[in-house]
Every structure is written in structure tokens, then in C-alpha cells.
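So the structure is just underneath, and the comments pick up after that.
Removed from the display is one protein chain of the complex; every other protein chain stays in position.
This part shows subunit A:
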Amino acid sequence: MGRRRRRRVDPADAARALPEAIAVLTRTLPTGPSPETFRRAKFDRPEAAPALWRLLFCVLSPMPADGASPSLALEAQARSVKAALRFQGYPRRALAQLPDDGSQGGRELLLALAWLLARGPTLEQLLAQSRVRLGDEMPVCECESLASPGPAVPSVEADGCVDIRHLQWLMGKLRFRWRKLMASQQEQCALLGKIHSYTRGCHSDRSLGHLSVTETELLRDPEGGQQLLQRLERENVRLEAALEWRRRELVFWQWMDTVLGACPPEASQPTFLPKIPAQGAAELELVVRELQALQEELQGVAETRPYDPFDLLVDTWAPPASLHEQDWVGGHGPEWSASRRALQEAVRQDLVALQWAWERGGGLAQPHGPHRLVRTEAGAPEGRGLQATEVIEVLRSREACLEVVLGQLQGQCRQELARLVGTLPGLIWIPPPGR
């Protein structure tokens, strides 16, 4: 008959399962603290705290793209972690009250880590961010350009007043930088094109066909290639651990429940934190103003139309051949209402699709993210991936839209300024020669 089988794991196995699960977790994490740290953290031992602060910092800040990240002191890391967790809506206040010097708080930090892991595909995202990129990649969407990183340090230069000429100078500098950027980008593309065509047929993966810059560099510089290989292998280890974690994580969550149970409950009345006016609030106001302006414009348009747009139509247009005159004028008849309903439905669906565009990020049909560049012969069989011509078309239409928007904004300014100045007598306003 054997032992009594329980739904949960046998205690003896459970004793092994948890340390193994934690060991697997530490293998997937970027700066894996030792499993011992986790155990100490449960009992809120102070020595566990610094390692966990560092780990949280690593998890919450993206890998710097430039490679060189100045390593911050522990206090600075702790402050960043607190701010980031508060930004994400971390519920427990005890973390905010921990000292920055990393002397306490192992258990609270462990809870924070578990919270981050439970909320989303944190491990996978971490791995994806630091992933070894073997190809020449180019993003096909503009999401990264729109997401402004925001100053990590609030602008310390309290310059005081500046003259508007300083602003003009900064704008000029910006224009120059863009020009330079365009030129460098063109050069880089030309070089990429050459490298891709010179290494045709060299890749072991036939669908790719040629080597990328990283791969060619690997061949040119064996030492660098060795490092790349090591990074790849380390990543493979982490990936394997992540896959194994999926199988073992249940026991970790059960354990975290007990850790949470061991904490004293928090007071139910939250202390009110001082509100700091910041950049985000200004953004919100900006959007409110924009929407209000838009609403006013739409209202203005609507006021020129009669209450039922149909009255206008009946007056303006000749009836379609299929309708009698009196039906047209009266707005009756089955064909009539059928057409009306059909149109109403079409417009409704149109608007729903429009709403999707901003709520769901344009739907999943739009390609996102970095794509690996592959040079092929024109007219090669389709279906392998995204064609550059399609992306170019999309970008062109996007460019046209944006130019329209910019033009509208500038036109608005022109009108406003003309209105302000126009009230003064004796001034002649000569605009610069148009384009």
C-alpha cells in the first residue's frame, strides 16, 4: 500500500525541493546571490540585505545599452530600487522605510523580489534584455523612440533665466546633430551592405545566408570571439535554468507564503506621503489641454451641421435611382433605413478599430521589435520574414502623417502670433520666404 500519498509533496522531498528550486532560481538571475542568502533573508538576517539590494537593482534597471554602467554605491542603488518599486505600485510600505545603507531588511527585499517575479514574465524579460545578439538588428517600430528614458538624475542645472537666444542656439545644435546622425547612418548601411554581400554563403544556417557583423568580427578577432562564445554559453546555462525553474517554482511560492506570514501585519492607515510635483503631472496636463482643444474643434464642426445630418443630405444630394422622390425627402422606406443602418454599422466598426489602435498598440498585426537584417536577392521567395519594401511604405505613410501634424501645429502658432501682433498699428509683418 505504501505511504499515505498527500496532494502535496512528501515532507522529505519537500525539504530537498525547496533548496533545489532556489538554486535553480539563482542560476537564472543575472547576479545570482547564493541560495544561502535566501534562507537568511527569510529570517530577516542583516547580512542578506546588500546582496538582495544589488539584485533588485539589477532586475529593475535595464541593462545599459552602451555597455559601460558606472556602478553605483549601495545607497544610491537602494534609493533607485525604492523609487522604481514605488513607481510600479509595490504595495508594502515597509520597504520604503528601510535604511538605505543596506543594513536591514532581508525579508522585505525577498518579498519584493517575489512580488516582481509573480507579477509578470520578469525572468524572461531579464533574459531577453541581456540577450546575446548575433545578428545585425534594426527595430521596425518607433516604440523605442517614443519612450523617452527620462533623466535619471533630475536636472541639476538650475540655470536661472536664459535668454531666448540660448534656446535658438540649442535648437540649431539639435538640427546639426540630426544631420550628422543621418550621414553616419547612411555610411553604416553602406558598410553593412558590403559586409553582407562579401560573406554570402558562409553561414551554416542557409536561411540567413551571410554573416553578420558580430559573426564576422568573431572571425577576425579570436579573443573577442572567445568572449562571445563564453557569453553565449553562460546565456545557455541561464536559459536551461529558466526552463527548469518553470517545473520547480510551485514549492517556492508555497514557501513565500510562509515568509509573508512571518511578517508583522502593516498598519491599515497609510501615512500620507508628500506629493512632489514632477514631470509626469505636466505631461498629464498637456494631454488634457490637447484633448480639450480637439473637442472644441469637433464641436465647432458639429455646430455647422444640423441635428440630424440626414436633413442636410436630403437637401444637398439627388436621390439614388432606386428611391422615389417622396421616400427620399421623407427619409422613409425599407431600403433607406437598411442603407442607413449599414453605414452606421460600418462607421461604428471603423471607430472601434481606431480605438484599438491606441488601446492595444495597433493590434498584433503590426510588426514590432528588432529584426535581424538579411540580404537577399530581389525576387527571392517570400514568407521568410518581413520585406524591407513593406516597412518602407509604412514608414513613408507615417512620415507623411507626422509632417501634416507638425504643419498643423506650426500653422496654429502662426495664426496665434499674427493675431497678437496684428492688433498693433504701424507694424508690417514680413514672413520669411516660403518653401
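In the analysis below, a residue touches a chain if its C-beta (ideal position, glycine included) is under 8 Å from a C-beta of that chain, and two chains touch if they have at least 3 such contacts; residues count from 1.
The criterion applied here is as follows: contacts and distances are computed from a predicted model.
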UniProt protein name of the chain not shown, from "IBH1-like N-terminal domain-containing protein", "Trafficking protein particle complex subunit", "Origin of replication complex subunit 5" or "Tubulin epsilon and delta complex protein 2 isoform X1": "Tubulin epsilon and delta complex protein 2 isoform X1"
Contact with the hidden chain (one of A:47, A:101, A:297 or A:335): A:297
Residue, one of A:15, A:288 or A:338, that touches the chain absent here: A:288
